[in-house]
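Sharing a structure with you now.
A single protein chain has been removed from this complex, and every other one stays in its place.
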């Protein structure tokens, strides 16, 4: 696979994903053995216009485990002459002189695409704008399902939360639609249901899906519960019992014994801490997979050069 | 010694301290020879919720001199979703996936203990809250006395400054109370004297001590003068001559010829810059010891794994 930039999750075909996941699995082994020095001449620049300590650390740890080095800015928006109207394109052209790959979290939708258009080194999109893409998150989510369920075909996946604004569920729905006999359940208060563009996409691709506001009958059927946060303030004045969307011991009892629970983290009240001790709680493994997937992506970008 | 986390200075017994100081001395040699690569597969995360450039650089330099790598956030409080109410415990669980040790400076007292309770990798407390612990500071202070005076038994130590709020003097008093025939002098305006909890602790451990507001008769007797800052504004409206607490050429003349002067730095007016040239001025050597002590602690955490 000739991987030049990582801009959006949709750019990956099923064979691409399988190559990525094969490499990801190798990275688990490499990390367990203490990392490699194979890429010790490589420099990664973390160019974060908006701060995100966890995402940044995950990328930088990936680079370190590969033997490489890291240039880092936590909050370029507050710290650079970006405020003086410097163009992203010029910044990228300059910073590309100092590194071998740029991990970009930009504050505007489409920022990563603009950067890739001028950059002589690979760009990895680490989130661009509120409504934009964050492809490595979607890829680590998909890898987690693949790794835990041993397949991506024929799965039933429930997504819970504020689905209209949830970037992770939207991206995951797109990615899952590439696989066979997937069944998606969107569980949310009607005000927060998944948007029409996703519904259209699923219909075009003949993906089976169902919209529900009551999770109780769906939960026992699914292989994956993908839980996200619900912003309580958005429902002010409405009589909605949000606790029905929480994962607690009662909901655990109704889940399949081999189902898994995912969450992009950080969580708020929507997952009871007692759930952490259940082997089906996959969300901390999921966050660890971020390291392996990002290592795999970096090697795919470097090896092709 | 089986060292799992470094949370508070009191956790170290006298034999533990001696093992630490033995390693610390080895680190001086290693640094003089250009460092080691023995730990080049290790990653340290500097997770500073409150900024402290000097403390952070000291830890990160220690890790680099050992051959390791560093993930770093200068001000996680302003930069992360911490502001959205993310739990410290979840943050630690996630970041532990990306590193082999976490150096945590948290803004709340007890933060390091909470982190250690859930972390699969060692936590080093780099300060938690204003009234909390900062054990590596206390350890480097104690090592400095040990290294300069060649013993910790039988010493007379004067502590000067705002002793009621001074974290460093409080911790050092605790640590010194573990040694034989130590005599402590607390020199401060009455409004700023050492608090009752320390007095109780010293009495319980039969440590000889004395509280004084006038340093003049004490200074000629002591082996160590531990100087700290006095916040002038706290004494507004009071007629106190704070200059009597300053270290200046006049006070130098009255000190023992083999005494040492320490200060946690940064200093304000309480040490005259001309004192810097006196061989008894140990405060810059003290700050350098921070590097060696932190290197030693890191090796103790890594070697036991």
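Chains here go by letter, A and B, matching the order in which they are written, and residues are numbered from 1 within each.
Quick note on the criterion: contacts are C-beta pairs under 8 Å (C-beta built on N, C-alpha and C of every residue); 3 or more make two chains touch, one makes a residue touch a chain.
Keep in mind that what you see is a predicted model, and the values were worked out from it rather than measured.
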item: Among B:4, B:52 or B:113, residue touching the chain not depicted; value: B:52
item: Hidden partner interface residues of chain A, rising order; value: 41, 43, 45, 47, 69, 71-76, 78-81, 84-87, 90-91, 93-95, 97-99
item: Interface residues of chain B (partner: the chain not displayed); value: 34-35, 51-54, 56-58, 60-61, 64-65, 72, 74-75, 265-268, 284, 287-288, 290-291
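One rule holds in what follows: only the chains that are shown with their structure count from here on.
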item: Between chain B and chain A, distance of the C-alpha-averaged centres to the nearest whole Å; value: 41
